[in-house]
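Left out: one protein chain. Kept in place: all the others.
On to chain A.
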Amino acid sequence: MNRIESVNDFVIRFANVNGSGSASANNLFARAVFRAGVPVSPKNIFPSNIQGLPTWYEVRVSGDGFLGRRGGIDMTVAINGQTMQKDYHDLLPGGYYLYDSSKQLPEDFQRDDVIVIGIPLTRLCSEEFSNPKLRQLLKNIIYVGALAFLLDIELALFTDSVTRQFKKKPKLAEPNIRALEIGFNYASEHYQDTCGLTITKTDKLGDDILMDGNSAFALGAIYGGATVAGWYPITPSTSVIEAFDRYSKTFRIEKDTGRSKVAILQAEDELAAIGIAIGAAWNGSRSFTPTSGPGISLMNEFLGLAYFAEIPVVVVDIQRAGPSTGMPTRTQQADLLSCAYASHGDTKNVLLFPCDPRECFELGAAAFDLAERLQTPIIVMSDLDLGMNDHVCGPLSWDDSRKYDRGKVLSYEDLETRHEKWGRYLDVDGDGICFRTYPGTHPTKGAYFTRGTSHTEYSAYTEESSVYKAGMERLLVKWDTAKTLVPSPRTKIRDPKKNIALVFYGTTTHAAYEAMARLEKRGTVTNSMRIRAFPFQDEVINFIDQHQQVFVIEQNRDAQLRTLLIAENSISPTKLQSVLNFDGLPITADFITEKISALLEAGSTAGKKQP
């Protein structure tokens, strides 16, 4: 049998029962790999449940720095009796199956191409620890200790993490370190030279960090100056507000009074959540609401109001698998159309597409500037994979000389010295953006009536067709202005002849880059464009125009980005071929590579003519 041999390049899947405390053990493992300087990408695949159902934690280790899902499993840590069988069968040939050997493996586990590693976790744990609650948790730590030996990772990387984690409760660190040692020792006594997977320290990561996207967005909102947040609990967006609350307690408490420089309100539903954000934004506070697909559906009416009455508000959509309640704990990029055109009537919203936590931070902070500059809703399109999983990314940084762009707002002095007549919806600069005022600014000037009904340039109610039409057309001028302000795409040109291009966005990025490298090894050189915003700039359209064949890679069924590209820019549908993953799990490099190879082959046999 050929066992899998690999240094710094493999996938380990942990199969656990949710609510058993496995998350912290598995995080400990991923962080130790990270601290060894090896690029690592952990993904939580968890149920919509609190306790008792299967949950998996898939850790991709990639010395080459590929951070998307690869596909395939080289080692399984099988702790969940319910899924043992499936986990066993899902292993690649030559893979490793680590299980709790306190109980014998069932007889039908007869693969001859799998290396079985039995560690009697329950027995070892019971022998050492008497507290039943602690036993449950430490059983998980024991297998982490065993992995440290099997994969040849310095035990100190784990013990340091534990010490750091329990800095304030050193008494809790002790049993954790003991559990690590038990696992490590048992594996070293019984499984010398068994495992062909190895972690070797590198300095690949430089000053990179390991962070989840939701915390990063929350930090972006703190740095971006958000002071009001309305929210309603919904997976997978809830940890945005938890992080925002946590950071607020660190950074937003007035030293002299102990009072908070932020108002966070748990609303009665998503309608109220965005209503709170819009009310605050109207009154001059930077505000946001985090949500997911079902919340976006509920927020539609208010998004239309904010679009038409021109109120800056930031929404972050941590997308999950729809439609309806869908798979609440699985990932997708399936809200593009519902966000881009959210609300009845002719409505278009600006979307931003971060691909990693650093961009969640940067685009998160930038969203507040954009919202106030454009006086319109900005929707940051994250997803469950990005929001809830830890990702390796470059360090966060902030230019201390940066000023918030509060957009076109008239102060008391402006109103005093202004000679021409002011109109809330009067476009004096030709960019489609008008000057606004905050309530309470001036005793006699600058008051206006905000409404979702049609209005004149001076914000009076009107049903005059020409006035209504002019207002709607001005919003298109603003839409064009938005194109000049939103983040530009990132392109990679490897083939100057511009034959084949890959277009993608958000969390598809990492697997797509890996697929490109693999295609190149097979002799297919491709160019790529990572779209970072909607509306699309000319640059996006030109890039597509210049290529012969364009693959649009997305994580939804209906090719939503492709639809947007066709609808907004008259790109010929025949030019854009879709590569779509919508099974609720993060897209893999395997899938993209094979799909594109197959499409290319089909294209060449059909005489390069695509249906």
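Basically, a contact is a pair of C-beta atoms (placed from the backbone, for glycine too) under 8 Å apart; a residue touches a chain by one contact, two chains touch by 3 or more; residues count from 1.
Convention: contacts and distances are computed from a predicted model.
Selecting from "Glutamate/aspartate import permease protein GltK", "ABC transporter ATP-binding protein", "5-methyltetrahydrofolate--homocysteine methyltransferase" or "2-oxoglutarate ferredoxin oxidoreductase subunit beta", the unshown chain of this assembly corresponds to "2-oxoglutarate ferredoxin oxidoreductase subunit beta" (UniProt protein name). Screening A:101, A:163, A:235 or A:285 against the full complex identifies A:285 as the residue touching the chain left out. Summary of contacts with the chain left out: across A:14, A:46, A:223 or A:505, the touching residue is A:223. For chain A, the residues in touch with the chain missing from this view are 34-35, 207-211, 219, 222-223, 225, 227-228, 230, 251-252, 254, 257-265, 267-269, 271-285, 287, 301-302, 305, 395-400, 402-404, 437-444, 447-453, 460-463.
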